[in-house]
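Excluded from the complex is one protein chain; the other protein chains are retained at their positions.
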Amino acid sequence: MSEYPTSLGVSDPTTIRLLNHDLASEVMGNVGFGELTFWLIARRRPTPQQTRVFEAVLAALADHGFTPTAIAARLTYLSAPDALQGALAAGLLGGGSRFLGVTEDTGRFLADALGEVDGVVPSDDAGWDELARRALVEAKQSGHHVPGLGHPVHKEIDPRTPRLIEIAHEESTYGPHLALFEAIGRVHPAVLGRRLSMNGAGVCGAALADLGLPVDLLRGVALIARAAGLVGQLAEEREHPAAMQMYMEIDRAAVEVPIEQS
Amino acid sequence: MSEYPTSLGVSDPTTIRLLNHDLASEVMGNVGFGELTFWLIARRRPTPQQTRVFEAVLAALADHGFTPTAIAARLTYLSAPDALQGALAAGLLGGGSRFLGVTEDTGRFLADALGEVDGVVPSDDAGWDELARRALVEAKQSGHHVPGLGHPVHKEIDPRTPRLIEIAHEESTYGPHLALFEAIGRVHPAVLGRRLSMNGAGVCGAALADLGLPVDLLRGVALIARAAGLVGQLAEEREHPAAMQMYMEIDRAAVEVPIEQS
Amino acid sequence: MSEYPTSLGVSDPTTIRLLNHDLASEVMGNVGFGELTFWLIARRRPTPQQTRVFEAVLAALADHGFTPTAIAARLTYLSAPDALQGALAAGLLGGGSRFLGVTEDTGRFLADALGEVDGVVPSDDAGWDELARRALVEAKQSGHHVPGLGHPVHKEIDPRTPRLIEIAHEESTYGPHLALFEAIGRVHPAVLGRRLSMNGAGVCGAALADLGLPVDLLRGVALIARAAGLVGQLAEEREHPAAMQMYMEIDRAAVEVPIEQS
Partner (left out) sequence: MSEYPTSLGVSDPTTIRLLNHDLASEVMGNVGFGELTFWLIARRRPTPQQTRVFEAVLAALADHGFTPTAIAARLTYLSAPDALQGALAAGLLGGGSRFLGVTEDTGRFLADALGEVDGVVPSDDAGWDELARRALVEAKQSGHHVPGLGHPVHKEIDPRTPRLIEIAHEESTYGPHLALFEAIGRVHPAVLGRRLSMNGAGVCGAALADLGLPVDLLRGVALIARAAGLVGQLAEEREHPAAMQMYMEIDRAAVEVPIEQS
């Protein structure tokens, strides 16, 4: 039988270890949940400064009201109230490319653009603007969407964006990804021909990439934040049911039409 | 069109509100992730003392290594690496009655037993022991399993149990559910005929119930903790793949047998 | 290394076997999908008569329009169009106790009532009526819900019910579960004090139990039928998107209210 090496949870009759530490004496009571979540994903313990930025991101992404994912979770809870895990899972399954993917997509877009810089990153706004312009032109020419720009509701300013940048400055975690994202905010109207707001989910991706988290796992951060928000939705549904009404209104509006056949 | 009242996320073009607070200025940067998670579930903001106990519970439940849920998540990530949300959801779907349900089951068992007390709860160990004895005898007579007792690995002591009780005392959140759970630990050998360890997931249920969280939602707490742990498992799988080996070893051990027909 | 015995799929470099048969030469092209599904669940090959009844059940359960499960699947597809499996899974997760569980619950209720008969089952309507009366009285006295009675839309007659009974007669699979279900239909007004329609999902449970399928797995039959229906919903969503409109209408109807604190 082969072995399965791991640095996560292992246990024997008297001890439990997690991340190479004693769970009971070293982790429980000493490590906050945001800090632990970062540690699990990054496989390194964050500083208090990194933790505060990380937790601000989690707060920014936790819940946005009646999103498709929240509605799906509530409807599943209505149908199968005995399996809370199913309602939560149904909600998380909407965490894909279109709505919840912006955080990861933006982090990757910025990381890719920075990866093309050989040598040192810019030291002033003009340098960042030039780098942003190159990335935007390239995206435009290859027909790619620029993630992190535009928001269906917050068309002028997404209030999360300046706040997260402020916190990153306060905690000295502001780095090249946020700098490039801010530059994109400045120069994109000239390249794309219209001014878009800087999306709050996008700035989260930039801030997380500045914390050194792997871009492949940024969607995982968004999903954990959303897990908390979705349980909040289910807690509210339990107190103040809304899903039955949602279902009834949609069902009553159904109208049969013939299948089109060309 | 009817309205859908909510106290969770709502937004307009310039502001986002969450739990009746301004998300950017009041929540982001000010509310830790454990605190926010409690707030979302309980629909009330916890004190720092409650938050520390709550975060100790989340740490206790986050990850236990190669559990069925962790293996299911890793195998799903192997099969569909482009949809991290699916791997996370697959892992959470194991959060049911058998492994992850102990927290909720224990909280409910204790709350039910306390609910039968008319008047005041006991003021000394003897009183708690008597109450515990009654609950155990009743469970035994009706053939019900007593949740929170026994652990396949930690047969003597689950190290999370004394530690969480200690933290609850430090933060003055120790209440009737933990008191009853400790009494069950003392008197169950006399009633059930054998000594079992006090399960760490069970003590978490008691501690959460003492924090005033609704027992219907304790499974939700366990699931959020597990979400963080599962993304940790997927982060490790990404760095050090194990799922292919797990699959290959099981697949190679398959042996065809005829379907029995009675 | 231990072995894992199985009668399902096994393969070696040149052959694939399924259910102890050669997949390519014996199953493909020779076994219909309804027949194969029955065989997989029951672990025995159905007769053509059993297959026709089974397929009528699958048709009866496949799709009911904009149910909570269909809406959840469409909303998940909207959010994560790149992961069709996630949208399907989200829809199936609503297959729990409340909406999709009726089939299994009815089958179990009937099987339990029949299990209490010692000796032979009734041979005429009067005997069945008496057995039905006993089962209903017992359920009423113990405060249990009687599954399979009542439907929110089909208050008089669920058109699936007489049709499935007719097909079961045609194929000679009509047995004690359907007989008892019909008797419940006759006598329940006298016991329960009001006339309810005999639910189509309930009659499916009775018909499946008469086919000898284990009642623990009847929910599985409903889920497979629903899987086909949900992919149909996603096919329609792809051609004629509706989920964005559903989401927008709900989201726009959100109204912030203060969290009640008692």
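Structural remarks
A, B and C label the chains in the order they appear, each numbered from 1.
Please note the rule applied: a contact is a pair of C-beta atoms (placed from the backbone, for glycine too) under 8 Å apart; a residue touches a chain by one contact, two chains touch by 3 or more.
Note that this is a predicted model, so its numbers are computed, not measured.
The undisplayed chain touches these shown chains across the complete complex, A, B, C.
The missing chain, though absent from the display, is touched by one residue of C:P5, C:P189 or C:G212; that residue is C:P5.
Considering the whole complex, the residue from C:L36, C:L136 or C:L149 that touches the absent chain is C:L36. Contacts to the hidden chain, counted on chain B, fall at residues 1, 65-69, 71-72, 75-76, 78-83, 86-87, 89-90, 93-101, 243, 246-247, 249-251, 254.
Residue-level contact of chain A with the missing chain is found at 1-7, 10, 17, 19-20, 43-44, 80, 82-83, 85-86, 89, 93, 249-250, 253-259, 261. One chain of the complex is left out; on chain C, the residues touching it are 1-2, 4-16, 18, 22-25, 27-29, 31-34, 36-37, 40-43, 52, 54-56, 58-60, 62-66, 70, 83-86, 88-90, 92-96, 100, 153-157, 159-160, 162-164, 166-167, 170, 200, 214, 216-217, 219-221, 223-225, 227-229, 231-236, 238-240, 242, 245-246, 249.
Here, only the chains that are shown with their structure count from here on.
Taking each chain's centre as the average of its CA atoms, chain B and chain C sit 32 Å apart. Averaged Cα coordinates give chain A a centre that lies 24 Å from the centre of chain B. Chain centres here are Cα averages; for chain A and chain C they lie 38 Å apart. Counting partner chains per residue, chain A shows two or more touched chains at residues 1, 65-66, 83, 86, 89-90, 93-96, 100, 239, 246, 249.
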